[in-house]
Structures are given as structure tokens and as C-alpha cells.
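With one protein chain removed, the remaining protein chains of the complex are shown where they sit.
The block that comes next holds chain A.
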Amino acid sequence: MTKQLPNPDEPRWRMTLRTSMPLNLSYIPIGLACGVLLHAAGFNTLLTGLVSILVFSGGAQFMIASMLTINAPLLSIVLMLFFLELRYALLGSSLSRYLKGQSERFLLFFAVSLNDENYAVNYLKFATDKKWTPQDAIQVEHYSLLFWAVSNVIGSLIGSALKIDLNVVQFALTALFIYMVVMQIKERLTIVIAILAGVLAVVFLTLTKSTIGLVISTLLTSFIGFLIEHYLLEKHPKSHWLYKLRHHELTTEDEDDETVDESGQNS
């Protein structure tokens, strides 16, 4: 596989570092906060580092800290974690078409350090940059893992000396997700789907009282989106709902070409 670099002087590792930097930097305050919380919940520094590497999920680690402070039983914490982490199945499924032909070992390491935020960065790069490779993607994952784990350990070390407003810090991730939604808006239909996703998320989160609501609403919304797009492409290919907000006009053939290009050389 040959790659043409836009700037041949720039090594690949530095290019992926540059791509992952906004994410890395937003991990610093959140990681610090998470380390402080875990420290308060009784985790020692070594275990804080370990949980940041093995679980590597902001949401999960915040939840561990808060459930420990209310002395929840082990099994119920693990069960809650399971429901919280189920959404990763969706991330893996939607990235898998870009990871075809990779070795078993690569997939294992890729999966271990996959999470919402580096998925966000990598999905966007895979979808928009034809030269983005699985090797670049795993580097982004590892950079974010490094920043996350180090910030957590430092947070654990400074412990109670640091006073952090959690609502403010956590908004860094919210802002990152808002950015990702905006970048996903490619045609008018996507805006409708985003609104539907918001409404269904409220419905299922309040109904299930658990993050499983996220999984249900995502599966349902994306399937409805798929059905509407399919219906429009078949019956009303000129529908204004399919207008692209940037790039070329959409026809069925174009869409197919794009899919083949994006998924690499699998035939």
C-alpha cells in the first residue's frame, strides 16, 4: 500500500498526532477531574492508571467513582458498566468496513483502545480522507489513551488539592460530540435524523432510566434513517431532502462509487 503525503517532510506519526491533538488536549481537564474523583472514591494511583488503560472510557470511570461513593455492590457496578459500554458495539460495527484485511492482533489492539472520542476522530478521517489507514487510526487511539491515562494519574496524585467544576469540564466532551454531529450533516435528511435522534434519546433514556436508552435510540434512529434514505433514493431520487450541503450531486451510482472507495480495495 503506497501513501502519498500532502507534505512529504512530515512523518506519519506527527501527522496523526496533529489530527488527534484537539482530542488529546480536551482529555487533560477531564482526565484530571476523573483522577481526582477516583482518588476520592478510594482508588489508589496505580489502580487509577490501570483502569484508565483497561477500561479507557470517561463515562465508565466517572460512573465507577460515583457508584463507589454510594457503596454499590460489585455486581451492580459491573452490570451498569456493561450497559454503558454496549454502545461500543455500534462503533465497532460502523468502523469495521474500514478495517477489513487487518491481522487478528491488530484488531485486538484496535478494539482495546477504541472509545467514543477517538472513534469520532477516526470515523471522520476514514469518511473524508481516502489516505487515512487503519495504522493511522490506531495511532490516534494510542495518543488519546496516553493523554487520558497520564491525566488520570496526575489527577489521582494531586487528589483533593485540586478543585474542579465537573459540569464545566465535562462540557468539553459535549462540545466535541456537538462538533461531530455538525460534521456528520451532509444532506438535509441528516438534519431530520439528528432531530429524531435527540427526541428518541430523551424518550428511551427517561423510559429505561439507564444508558441502554442510548443504544436503543441509536439503533432505531439509524435504522429509520436508512429506511428513509432507501425509500427516497428508490422513489424520489430528486427529492430535496437528499440535497447535499456540500460536494457533488447525489445519484445512486455516485453513492455506490463512494462506498467502494471508502471501504478500500475489497471486491
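Following the convention adopted for this analysis, a residue touches a chain if its C-beta (ideal position, glycine included) is under 8 Å from a C-beta of that chain, and two chains touch if they have at least 3 such contacts; residues count from 1.
FYI, contacts and distances are computed from a predicted model.
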item: Listed names "Branched-chain amino acid transport", "Uroporphyrinogen decarboxylase (URO-D) domain-containing protein", "ABC transporter permease" or "Succinate dehydrogenase cytochrome b556 subunit", matching UniProt entry of the absent chain; value: "Branched-chain amino acid transport"
item: Candidate in contact with the missing chain, chosen from A:Met15, A:Ala41 or A:Leu146; value: A:Ala41
item: Touch residues of chain A, complete complex, unshown partner; value: 21-23, 25-26, 29, 40-44, 47, 50-51, 54-57, 60, 64, 68-69, 71, 74, 77-78, 81-82, 85-97, 99-102, 107-108, 110-112, 114, 116, 120-121, 123, 165, 167-185, 190, 193-194, 197-198, 200-202, 205-206, 208-211, 213-214, 217-218, 221-223, 225-226, 229-230, 259, 263
